[in-house]
Every structure is written in structure tokens, then in C-alpha cells.
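Below is the structure I would like to discuss, written out as C-alpha cells.
Partial view: only certain chains, each at its native spot in the assembly.
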Amino acid sequence: MNTEQLKHLLESVRLGDVPVEQAVESLRHLPFQDIGCARVDHHRELRQGMPEVIFGEGKKDEQIIDIMTAMAQNGSNVLVTRVDREKAQRIQRTFFGALYHEDARCLTLEQGPAATKGKGVILVVSAGTADLPVAAEALVTARFLGNETEHIYDVGVAGIHRLLALRTELVAASVIIVVAGMEGALPSVVGGLVDRPVIAVPTSIGYGAAFGGIAALLGMLNSCAAGVTVVNIDNGFGAASAASLINRM
Amino acid sequence: MNTEQLKHLLESVRLGDVPVEQAVESLRHLPFQDIGCARVDHHRELRQGMPEVIFGEGKKDEQIIDIMTAMAQNGSNVLVTRVDREKAQRIQRTFFGALYHEDARCLTLEQGPAATKGKGVILVVSAGTADLPVAAEALVTARFLGNETEHIYDVGVAGIHRLLALRTELVAASVIIVVAGMEGALPSVVGGLVDRPVIAVPTSIGYGAAFGGIAALLGMLNSCAAGVTVVNIDNGFGAASAASLINRM
């Protein structure tokens, strides 16, 4: 249901063409669909400019398939995050066109181009080899949401010359997502080099006092570079969603 | 020093007009200025599109005045955050033109309009009366950086109709900063209503298990609304800096 349809319905109420009760029902039931285990939010694309995305972790095969079915029938493209290879393969038996992105642990089902196109390039910068899966989730999500992307990898701050050599690429980006574990210092350095919004993603990479990403998270929240914002640990998807909204402006 | 000046200098080295040593000196000393207690980063405006901002907490009067002097002489506008009324008044004796913003605990010295103008409106939404100082810091910063701002206050999620009544204002904004303490649930609700980037600022408001803002911070990092990013507790300045970079796109 889009804005025009909504206006029309309300006018009909005013004219008496549609009784109050009926209008109430339309408005109550249309924007989401109760499929037994979930209420699929078809309204989200209208409200938020991007379709609902399925968080795969902790959901059973059937639950994911039911939600995908409801969305696909509504014409939406579908992105499922946090699915391992086995679960993905079982789902692909129902949705032949679905594509599995192994590094990113994501499944996409695209029935058409993304509704909105991003204006510039979303650049993902990742610190170490072990941060690659989170970077991959960000890249898959950003592309799914209609953006061009670039990727710079393995540029930790202990070899700062590797990053400085890529300044041109940094400056050319529209939004930058920085993915780093351990001490999470990379966003501060990147943020100090560019005049673009930087979204920092702490990863759970590290050991001991890394505490599963807390060290990196705290480092990023305390970044001395203005203009850096942070998302949850390992949340490549969330960073790409935010970057995508920014890239449309 | 701007990009043109830089190119010129390097050309001169190539032509032999400027010896290597001298060029090194220029490049070494120009971008920042050593004033005894600090190295003022005049370069930042070039690199990041906004002037260095002085974090007032833990700095002595003389230190702040020295840094302000160096910046003012360079023609920059100056923003000092986290200064209490007494310290501000002592500084104003040196800088008559400086303006103190009591709610925001900020001091501004503006010698001209902001270098860059934001395109849309930065909307600050705050949850409770006690969150107002952090919201004020965000508002002062956003205006200092050349943006138009709006403010919606006292719209906590326990009276959700207050927020829903202001949907038009929400949708009209370019970027939204949401300031909330206690359980920090407001960004999730706002993020679900709009298609704009939402920057969440947890505040240290609350008691007991609020743990000085940790509850709100965790709530925001775990927001189920895609497109929400987070800054440090009480960091109204950081949120406005990020919003400002976004608002220029």
C-alpha cells in the first residue's frame, strides 16, 4: 500500500463510501501479514525505503521459507542474513533462484532491481583477514540495497603506510564502513583522513581481553575522530543499511 | 594550506626552486602548530571539512585560551564543548565575542559563517526533560557546523502517541539524532518510522541498573531498526558532527 492509496481510502471514509469499520480493517490488516509464526511487515519498504530483511539465526528452515514466500509473493526482493551453508542449501531447494554468499553467510533472492539506487560508492575497509566475513556481510547488503561498493582489506593500524597508500580510494568514497576487531583503532585513523561519514563495525575477532568484540566496540565508541558512528559487534548488515540510507541523500 | 598550495609546493621541489629540506619543513610545520601544550590541527578543516573542536573537560583555562588564540588567528570559528559557566566566563574575558550556551555547556566564537552549509534539516529528538543538555550540545554543534536544526522533546516511548503525533516533523528531516537515557528505546521506534539515517545518543540519565548510560547504550546498539548507528554516552557533539557530514551529501 502506497501513499496515494492511503489518501484515497481516507477520502472514501469522509464521503461515506467506505464505512468506518471497513476502513479500520483495511488499515489494520494491510501493512503486515500474519503467517502463523511471524507478521511480515510489507509496510516497511514504504516507511523505511528498504524491504524487511530476515535475520536467519535462531529461525527454523520452515519459518524462513514461510517468511520468504510471503515476501516473494508480494514482489519484494529478499535478503536472509546469518544462514550457514547447510540451512541455505535446504532453503534453495524451495527457492531455486536464491543465491548463497558463503563468506557473508547471506542468501539473496532478487526478483528485480533494488527500488532505490545509491548515489555514490560505499567503501568497506577491513582491518585483518579474520574480519573478512563481517566485511562481506556489509558488502552483500549494500549491493542488495542498490549501491555500488568497493573493498579495501588488511590495512591494520600497525602498518599505517598500507592505509595511507590508499588515500585516494578513501577520499573517493561516499560513505565508509570500517570493520575491525582487536583494539578497533582503524575508524579513528580513517575518520581523521576523510570528510565523509564513517560507520564503524567492531568484530568479535581477537582473544583474551578482546572479550568477543567489547574492546573494539569501546575503542570505536571512544573514537577521537568526529563523525564516526558505531553499530553492534559483527553487525555488517546494520552498517550497510545505515550507509545505504546515507548514500541516497 | 589548501590543495592548490600543496601542488604548487611539490612542483617547486621538482623544478629545484625549493630545496628538499625546506619543503620537508613546510610540510612538517604548516598543517599543525605547536603552541607548547598542544598541536593545533589547522589541517583538519581541509581534511575533514570541519574545524578542530576543543573538548573543554580536563583542560585548564590557559590551555583553552591558547588553543582558541591559535585557531582564531588562523581565521577559524571556534567551538569549545564541556565548559561550565565559571570557566566560560573566565574565557570570555579574553574573547569578548565568544557566546556561552548554558544548556549545552558550549562556548562558540564565530568570526564568519560556517565554511559549508548543510542541505536539509537536522532534527534532534529527545526522550525526557533530563536529556535536554545532551540534546542542546547536539543542536549547538549542528548549527555551528552550518546546519538548520529542529528539536522535538519529551517524547518517551511509554507515551507513544506523543511521538506518533509528530510524524510529519520526523519525515521532513534530513538526518535524525535521537537522544535518550534509561532503556534507550526511542531510536528503534523512530528508526522504524522513517527512511532517514538515525544517529542514537545514549545519555547517562537514569539510576540503578541504568549504570550511567550503559543500559541505553546497549539498547541502542541492539536496536532492531536497521539504519540506526550509535555514538558514545552523552556525546551530543559527536552525533552532530556525523549528522553534519551526512547532511552535506
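A and B label the chains in the order they appear, each numbered from 1.
Everything that follows uses one rule, which is that a contact is a pair of C-beta atoms (placed from the backbone, for glycine too) under 8 Å apart; a residue touches a chain by one contact, two chains touch by 3 or more.
What you see is a predicted model, and the numbers here were worked out from it, not measured in a lab.
Peer 1: For a quick check: 2 copies are placed, so what copy number does the complete complex reach in this file?
Peer 2: Copy number for the complete assembly, per this file: 8.
Rule of thumb we're sticking to: only the chains that are shown with their structure count from here on.
Peer 1: Rounded to the nearest 5 degrees, what is the angle of the rotation that puts chain A onto chain B, matching CA atoms?
Peer 2: The rotation relating chain A to chain B comes to 180 degrees.
Peer 1: Please tell me the distance, in whole Å, between the geometric centres of chain A and chain B computed from their C-alpha atoms.
Peer 2: The separation of the two C-alpha centroids amounts to 26 Å.
Peer 1: Help me check something: in the complex, which residues belonging to chain A touch chain B?
Peer 2: That would be residues 44, 47-50, 53, 119-120, 174, 191-197, 199, 217, 221-222, 226-233, 237-239, 241-242, 244-247, 249 of chain A.
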